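Here the complex is missing a single protein chain, while all its other protein chains stay put.
Chain IDs A, B and C follow the sequence of writing; residue 1 opens each chain.
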Amino acid sequence: MPGYTANKQDHLKRLRRIEGQTRGLQKMIEEDKYCIDVLTQISAATKALESVALSLLEEHMAGCMVEAARAGGAEADEKVREAADAIARLVRS
Amino acid sequence: MPGYTANKQDHLKRLRRIEGQTRGLQKMIEEDKYCIDVLTQISAATKALESVALSLLEEHMAGCMVEAARAGGAEADEKVREAADAIARLVRS
Amino acid sequence: MPGYTANKQDHLKRLRRIEGQTRGLQKMIEEDKYCIDVLTQISAATKALESVALSLLEEHMAGCMVEAARAGGAEADEKVREAADAIARLVRS
Partner (left out) sequence: MPGYTANKQDHLKRLRRIEGQTRGLQKMIEEDKYCIDVLTQISAATKALESVALSLLEEHMAGCMVEAARAGGAEADEKVREAADAIARLVRS
């Protein structure tokens, strides 16, 4: 089971809301809404996505990474490397 | 007409793809996919949203802002202020 | 004169403070300070740099870009393109 299992319903709810935001953005564009208002909504959706990512990451560290650290060996190193790469992608996106 | 009118269909296409990505994310969570793979997809969706924002912003500057600059006066100042705030929200999100 | 001339002293003051922060970071590393405390200071310096960038950008739009828009022609288009590229670099860094 992935580390986020306990909060699965919460993540799904937040992602459904973000899906709704991306549909709202299409409606704004179709109705020629003012550029700055569209940008404000894009920033909101981006922040919401990042917030889901940060929750998943914390749950991943508390679950999979802690387990791998206890198991030790190459598995622990690999988990750290993989998480570091995922964090770099988040920071740079 | 907003500055993005000429590229409306392109923006709509990209936003529909992002909507699909957010649905794909829900499916990944429902199927207990590995946390790091979910994070990779979130980074991709975030980058795609930012990319739409950067296009809209450029079109806004080339359209509304250039027009306001030519009209001059308080309107020009207001457009600059408003764009600066939108950029700050993007940079900080 | 660049668009930021009026606020030159303010920018210099903020950059001197950021220079001080980068020296403080070296001292923390030399003294083996706790990683998380070093990271907190890096986030502060990054935010301070971004804040200088956002001010410069607003002054650039209010100065050079508005002027170029009034002059019109290819110069105006080029200024928009150039600013859009600078914004993209900020958003992605």
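Quick note on the criterion: a contact is a pair of C-beta atoms (placed from the backbone, for glycine too) under 8 Å apart; a residue touches a chain by one contact, two chains touch by 3 or more.
This is a predicted model, so every value here is computed, not measured.
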| item | value |
| --- | --- |
| Residues from chain C at the interface with the omitted partner, ascending | 1-5, 8, 11-12, 15-16, 18-19, 22-23, 25-26, 29-30, 32-36, 38-40, 42-43, 45-47, 49-50, 52-53, 56-57, 59-60, 63-64, 82-83, 86, 89-90, 93 |
| In chain A, positions touching the absent partner | 50, 53-54, 57-58, 61-62, 65-66, 69-70, 72, 76-77, 80-81, 83-84, 87-88, 90-92 |
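The working rule: only the chains that are shown with their structure count from here on.
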| item | value |
| --- | --- |
| Interchain centroid distance [CA atoms averaged], chain A/chain C, Å | 27 |
| Whole-Å gap between the CA centroids of chain B and chain C | 21 |
| Where chain A touches two or more other chains, by residue | 93 |
